[in-house]
Structures are given as C-alpha cells and as structure tokens.
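With one protein chain held back, the other chains of the complex are shown just where they sit.
Moving on, here comes chain A:
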Amino acid sequence: MRRLVTAGAAALAVALVATACGGGGGGDDPSAQTISIEWGEPENPLIPGNTTEQNGGDVIDALFAGLVKYDVDTADPSNEVAESITTTDNRNFTIRVKPGWTFHDGTPVTAQSFVDSWNWTAYGPNAAEAQSFMEKIDGYDEVSTEAPTAPTMRGLRVVDPQTFTVALKAPFTIFPLTLGYSAYYPMPQKFFTDRAGYEAAPVGNGEFRFESRTPNQNLTLVRNDQYAGSVKPQAQRLEFRVYSEIQTAYDDVVSGNLDHVRAMPSAALAGDRWRTDLGAGAHQKEGLVTDSLGFPLYDPRFANPDLRKAISMAIDRQAIVNQIFGGVYRPATGYATSAAEGYVPGQCGESCTFDPQRAQQLLAQAGGFQGPLTLTANSDGGHDPYMQAVANSIRQTLGIDARYTPVPSFSEQRRLANDRGFTGLFRNGWQGDYPSIETFLTQLYRTNASTNDYVYSNPAVDAALSQADQAPDIATADQGYAAAERLVLGDMPNIPLWSRPVIYGNSARVAEAEHNPLNRQDTTTYRLNPQG
C-alpha cells in the first residue's frame, strides 16, 4: 500500500504545483480598461502588403492609417493621411501627405513611406499576397515577376518629403477611392532595415500601438496617444482573443466574458435570437459581401444563356433567406451591394426573380438539361444548409436532378477552380475590397481576370469596363460600370444569390464598437461604458 500512497501523493503534488502555476492571472486591473475582441489567428505576419484575409486585416487596420478613410456608416471615402489627391487626366495623380503624422517609433510618415511600401508589395521576390493591388501602376510588369528587371515601379516618384506622384498604366478614375485598402498603407523604415524586429513587434501609424502577442492565443494593442488622425481613439487597450468556434465567442459575449464578436453563429440568427440575447449590442448594416453560384463555362453543357437564366429563376431566394438566415440576408438583384458607390437596384431584372413558369419555359427553349446538375461548395465553410436548399429549389422547380455535392475544404474548392475542374454550379463568396461597384466586376468578369473562375469572356464587357475606368469623373465611371454589370447579367455566368450584411455584437460593457460597411472594425469608435 505504501507505494500506492506515494504515487497518489506525487499526483497530488503535481496538481498543486500546476495550481500554483496557473494561479497568477488574478490581477484584473488592466482588464477593466480592455475591450476584448473575438479573433482568429492571422495567416501571415502583420504586413499590410502581405495580408488579404480578415484576421490579419483587422489588426492592421487598427495599427495603420491610410491615405483615405472610409466613413463608418456610409463608407464614403475622405482624406486621412492624404492632404490632397489631385489629377487632371485620371492617370497621373499627385498625392500630398499631411505633415505631423508619425509612426509609433517616432519616425515621420512621409511620401517615401508610401512609395517604399508599394514598391515592396509589388516586387516579385517578396511574394506579397496583395501584390495584384499594385497592377494598375506604371512599371508594375517589370518588377512583379520572379526575376524583376527593375527594382522599383517607374510610375511612383517622390517629389518632396510630403509629395509623391503616381502614374497609372491607363486612366482609372476611381483610383483615389481605392486607396483606403490596407495594401496601400505606408511602412516605417524599421520594416526595411529590421524585418524580424518588425514582425515581432509591428510598427504602424494608426490609432493603436502593438503591445504583445502570444501566437494562437491573443494579441494586445494599446492606445496611441500621439495619433494624428481626426478622430482620436478612446479605448485604452484592445485584446484580440483567438477563438476556434464562433458559438463559444458568442456565448462569451452573452455571458459578459468577451466584449465584441465579429460575426454571428447561425444558431443565433435563427428566430432572431441574437437580437434578444444582445439587445442594444446587436448591430447590422449593409455590407460588401455576396454569395453567388458560378457556371463552369468551359463545360459545353452550360453554353446556353437561357439555361443559365432558367436555373437562376428557379431559386426562391427570399424563402431560403427567411428559413436559413432568419431573414437577415438580402436577396440579390445584381452583383453589387447597396453599400457600394455606383450601386443600381434591380439590375438583374426578372432573371433573378423566382418565377417557376418562366423558368420552365426558358429551360424548354434551351432544350432541357441532361444528367444530374451538381452544386459544389466547401463543407468547412458553413455552406451546407443553404446549398442544400438551393439544390432543392432548382429540383422542385425545374424537375431536373439537382444535387449538392460538397468538397471537404476551401483549399479543395480552390484547387478545382484553378484546375478548371468543376462539372456543375460552384459557390462563390466575394468580399469587396473598396466601396465601389467596380470591385464586384473587374476581378471577376474581365477576360482572364484573376478570379474569373467561370472562364467568362465577352469583348463587349471588357470594352465597357475599360471605358468606365477611363471616364472623366466618378459619376460617369459608375454609370459605365453599371452598364457593364447589366451586360454581364445578360449572359448570367454567375447567379447572384444574396448579399450578407455586416453583423456584429457587443457585450453590455461596451458603449460603442462599430464596423464600417467593408466589415472592417473602426477601432476609433471603440469605447466602454463609464464605470462605477
């Protein structure tokens, strides 16, 4: 028996030591002033030019300020670090940087900071994720390859410490509006001289400073009291906490252990439960995210536009939105969303309206459809319920054998897209990069565009987009884009389903914590209720 007792005592001792180890986290003085935010591990080091996903982007937006800032409610762009952005021909832009802006390490933000940052992002061997955002700048083609023939883009020129000029390959009227995207943020000298040091403790020019990070656990930022922006930050500290399940984060917000959740679990949307649970902390606004179903136009069975329209008209969007998304999503009437500048409602007309008779008629005109119609999405993204519903809607309306055939992961879905391996409809999610109708068109429907997974090509659309790019002013450009959108919808390479609003929730401790319509957190709005 003695040996057993010893073993038991040893186990107890280990447990006690473990208790002692874990018992230290009691001092919650700083946590009373901290706003905690649901977060996920970023995919890359926190470099603006190398980040295109949401998690990294959220922290980068708090750490950096760009030339242009988007309004938290309307997404209207206004100058932030830029004093002025001027042009006479929509091709050559002169950008003046406001004096007085500094990085967190005290060095000034100059024209050179922007030019160096953009050149770094465009430079091929750096393999930056946001590289393609620089593709409109003159000289991009020479620096963007694996073996560049020039070190920097000739389209960027520093005139004096506060001024630089940008020459584009071709006129692009809405260029100033796109400059609020994180890829266009300036970079401090430290990044170029001490890359490892920068990655360990990123230095920006934004409203919050980097404090600490534990990979896979959390990241904390503190208020930048030297912030030069027009709206000063109020919260003292932000903690971005890594969660693996959105439902756990949501439960934490409801029970007051977390302050901000950036999305809603589907269980909370059902029956509008999130509004009851969160009360005044429940927020919703129009966003730039759309879901759609693309056709593999490289498959001859889908060559007839009438067939594609018939399938679109066989989907009862409103019923699916009501049943699966608690009526929160908005059935699409075109490719753009109402939060984008240049949006025109009802672009799709009857082609996106549920009309069983007309759908059957169009299908008959197109000569019917042979064999099973597959609908593909990745099952790790929470798409299963609505994909199933869409398949059912098509089957019931058209009487064809429509089936949902999921693939296991997002990467498998992308592999099929890149290999042109789809044999039926495939799900597309698109998040606009800047609040313009253009962000929903050029990258998707221009011939050989980077995300043209449909292999769609229509010279008339290409011409219309180019014409809009070169329009004399933004209003004319927007009209041109809307015309191009109508042309694409007439061919229906991609069935618009619905737009997802920006949805987020705050705990009772929080007075205000807003996202803008781009679904980026505007951390200058974050503040706690007064205590005591």
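Assorted remarks:
Here is the rule we use: contacts are C-beta pairs under 8 Å (C-beta built on N, C-alpha and C of every residue); 3 or more make two chains touch, one makes a residue touch a chain; residues count from 1.
Heads up, the rule we're going with is that contacts and distances are computed from a predicted model.
With the options "Protein ImuB", "ABC transporter permease", "Phosphoribosylformylglycinamidine synthase subunit PurQ" or "Anti-sigma regulatory factor" in hand, the undepicted chain maps to the protein name "ABC transporter permease" (source: UniProt).
One of A:Pro99, A:Pro125 or A:Gly382 touches the chain omitted from the figure, and that residue is A:Pro125. The omitted chain makes contact with chain A at the following residues, 1, 3-4, 7, 11-12, 14-15, 18-19, 21-25, 41-45, 52-53, 124-129, 131-132, 144-146, 199, 214-218, 241-245, 248-249, 251-252, 254-255, 257-258, 380, 409-415, 418-419, 428-430, 443, 450-451, 453.
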